[in-house]
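Removed: one protein chain of the complex. Kept in place: all other protein chains.
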Amino acid sequence: MSAIRARFNSAAGFLDLAKRAWKKSARFRAGTLLVGIMVSIAVLGPHLAPYPLDGWGVVPRNAAERAGKPPCPEFPFGTDSLGRDVLSRVLVGARLALVQIALVVSVSLALGLLVGACAAYYKGPVEALLNYVSEIFLALPAMVIALALRLALGQGLHVVVVSLILSWWPWYARSSYVYARAVVEMEYVLLARLAGVPGRTVLFRHVLANVLPPVLVQAITDLGSVLLEASAINFLGLGLPPDAPDWGIIVQNGFRYIVSMPWISMFPGVFILATALGFSLVGDSLREEMDPKMRRRWKLWF
Amino acid sequence: MRRGVIVGVLAAVLIAGALAAYFLLYLPGARREKVKTVVYAYLDKITGIDPSIEDDTGIVIIGLVYETLLRYDPVKNVTTPVLAESWESNEDGTVWVFKLRRGVVFHDGTPFNATAVKLSIERARDVYRETGRGCGYIWDAVEEVEVVDNYTVRIKLSYPQRLDLMAAASYSAYVFSSSALAKAGASSPFDPKLEEWFNSGNDAGSGPYYIEYYSPESEVRLRKFEKWWGWSLVNNPDAPDVVVIKIRPDPLDQYNGLLAGEIDIASSVPRANVRDLAARGFKVINMTTFHNYILLLNVRRYPTSVKEFRLALLHAIPWDEIVDVALKGFGRLGSGILPHGFPGHVENLRYSYDPTLAREYLKRSGVEPGVTIEFVYQSDYEENEAFAQLLKSRLAELNITVVLRPVPWTAVKDAGKEVWTNPDAAPHLIISDWWPTMPSPYDYLYSLFHSESVEWNWAGYSNPEFDELVNEAYELEGVDFTEAMQLYAEAQMILHEEGVAVNLWDEVRPFIVSRRVEVPEDALNPMYMYVIRFELVKVRE
Partner (left out) sequence: MPLSLNYLLKRLLWSAAVLVGVAVFSYVVIILSPGDPAAKWAGNPRGPGAAKAVEEARKELGLDLPLHLQVLNFLRMVFTGNLGYSIAYRQPVFAVLARNLAATLELLFAAYLIGVPLGSLLGVAASLRRGGSVDGFLQTLGLALASTPSFWLGMAVFSALFSAGFSAYGRVSTGLALATGFQAITGFYLLDSLLQLNIPVFVDALARLLPPALAVAAYPTGLCLRLSRALVADALLEEYVRAAVAWGVKRRVVVWKYAFRAALPGLVQVAGTAFAYSLIDAMVVEYVFGREGLGRLLFDAIAFSDFKLAIGLLVLVAAFYLAVNTLADVAQALVDPRVKL
């Protein structure tokens, strides 16, 4: 019950939490800064890039002279084997990175919350079935799902996104189920039902509103973890095609040349790290701020 | 505290014991055997080693373990006698007599004679006739093989042909021992048991090396055949005793292997690293083969079904950038369909990179701007990948969007063949990398463009005039070779005019050789792709 001592139940509440965290925690400030930089790059990327066409994967006209240059004033991150400016590629890649993770986390969050809340509310066989299904996907990491989907559907963004959603939603389902179970027992829910308010409304208004806050904080950390997994899936060639402007793909392009042109893989990796770290810092400090006791729940540590 | 001391002493004793064991057992042992081993890293798994039926990567093994009657180098235009010492034909080239070499034995001790030759030729020819597998079409003209005596074979043909060239083909021209049938428990040469026996790693060859260990996905070990007839002629005491062919498809893998000293000859390293390797003292051999990369355009699917669109595309390909950007300098820009040095090659049958002309063609084609086309190519070839991205970037300038689909080889074939059953599901552009079986343009022109060759004609091209030209030329080869080549040239010009396909580049593959191994020039012959004649290779310890 104490876990439901939600520190906020509205957007205003969330902002309060954020302001408090900003004042107290250096890590929160650092994280927000990192995330802010990455989001701005994502939005402005193609305009910031010195060679935007390179960024989108187009092979430049004078590729032969340009290819494989180490970092220099003209190309701060060097050029890849086909002469494209790595800085531009990384800047343009920010957009796809954020799109992928935003899509995955938002859909898994929505799906998971719904499933968990339904399981808690409807109980009985529905509960058992939904728990069973979420256990199935809890046991499957995104990589192997991506493998199966890649063989079945071919390459593409859908493989990455779908496999990640399929492997991620059960986490939210489980968390929301645990919270929702307690909320459902609370008196006002029972009273609302007795008063004839339809089940769905009760669900949305009371259960979800109470479940959302801590899970939302978890979701922020997850944005970072999803980025790491999505990059790994793209790196192995299971997801996006090799000319996509994606950080994982750029690392893959540079893999073959890791000895002779290490900068191709190095720089996008730093950006992946920085973005994931940024989200982790924000999520971690928010969680500390919200309810220090929550760190006893081991499962939220991932 | 005391417990710690005891544990420490025990650990010390164990380590000392292990070190002692190592010094006693392994160091002297490792020095005892001085086996000259050469490790050759090959880039593809071995698809099979049946001497009559294999038509793909197995050539690397077969070329060492088996022998043909003759060997031919088209670039030097030299025919070397191997199992046949001399040959002659009658006036019109319909009867050929081969005098066979004496004193040759197969690896199991059975003697080489005319019966083995007859068996090998007939099996290759008939398996192809019955099932369409293998390259037995080289023996298609053979009507009858007569064993005159143990060392003389007379072959009657149903139409004139340069049988000396066919006998030097890179596939399906190998001679194997008839003892293989008994060993395989095969009731006839066409019993599938024989093919299975071959593909399980057994060999019935006469070549300088025999198969000691066969694992087609990872490693094949060959050992020197002491009783090979040619050792005295070759006079090479430094030839390797063991040749290990390691399957390493990843170029980075081979590069690492070279540097770690595990690989002596690498067939595929990242091209960007070649200069680095040369600087470290490795030898770079630019292996020119007749392996080339042909871009085929789907003539049955819109918009590549429109001739002007095809021509627009072909003039939008950045020809001047291919060798430097996509191939990192290792390659030769193609001309016509056939590679340089190959009989029937036509020089200067190219398209120019001319965006203005391309735009003109595009307008004439009536195809709306902003069209999307599909490009399928083999996924693990670095050069294909680079070319694809280059092509995509340049075609984007013409407002043509290219969707790239790199897939494994089997999927490339499936995609290509689809053009005959469902053209709209087959890609617009596809790269077929080709190497010849027989030293004749028929190999390329028939297989890739004849309307009956559905297996490989991925452009879906069907032109009766072209078909007739090629057929005629093939039949003329045995009678008037030069005239035949002229007809083949005309056939290529038809393809050029219609923009059906083009040879993108001839492969120049940098082979990297470590300092301890010397590969002389005549160990390599472009006709026998990637086969290194190890009997000529010298190992320096």
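Letters are used for the chains, namely A and B, taken in the order the chains are written, and counting of residues starts over at 1 for each.
Operating definition for what follows: a contact is a pair of C-beta atoms (placed from the backbone, for glycine too) under 8 Å apart; a residue touches a chain by one contact, two chains touch by 3 or more.
It should be emphasised that the depicted structure is a prediction, and the values quoted were computed from it without experimental measurement.
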Please identify which residue in B:90, B:131, B:187 or B:422 touches the non-displayed chain. B:131
Of A:84, A:150 or A:174, the residue that touches the missing chain is A:150
Touch with the missing chain holds, among B:108, B:262, B:397 or B:518, for B:262
Of B:91, B:217, B:368 or B:521, the residue in touch with the unshown chain: B:217
Note that subunit B touches the absent chain at residues 18-19, 21-22, 25-26, 29-30, 131-133, 217, 246, 249-250, 252-253, 256-257, 259-262, 379-380, 408, 410-411, 413-414, 417
Residues of subunit A touching the missing chain are 26-27, 30, 132-133, 135-136, 138-145, 147-153, 224, 228-229, 231-232, 235-238, 251, 255, 258-259, 262, 265-266, 269, 272-273, 276-277, 280-281, 284, 295-296, 298-299, 301-302
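As a convention for this text, only the chains that are shown with their structure count from here on.
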Using the average of all C-alpha atoms in each chain as its centre, how far is it in Å between subunit A and subunit B? 47
Could you list, by residue number, the parts of subunit A that touch subunit B in their complex? 57-60, 63-64, 67-68, 81-83, 154-155, 241-243, 255-261
Which of the residues in subunit B end up touching subunit A in this complex? 251-252, 255, 270, 272-273, 276, 321, 324-325, 328, 382, 385-386, 388-390, 392-394, 396, 404-406
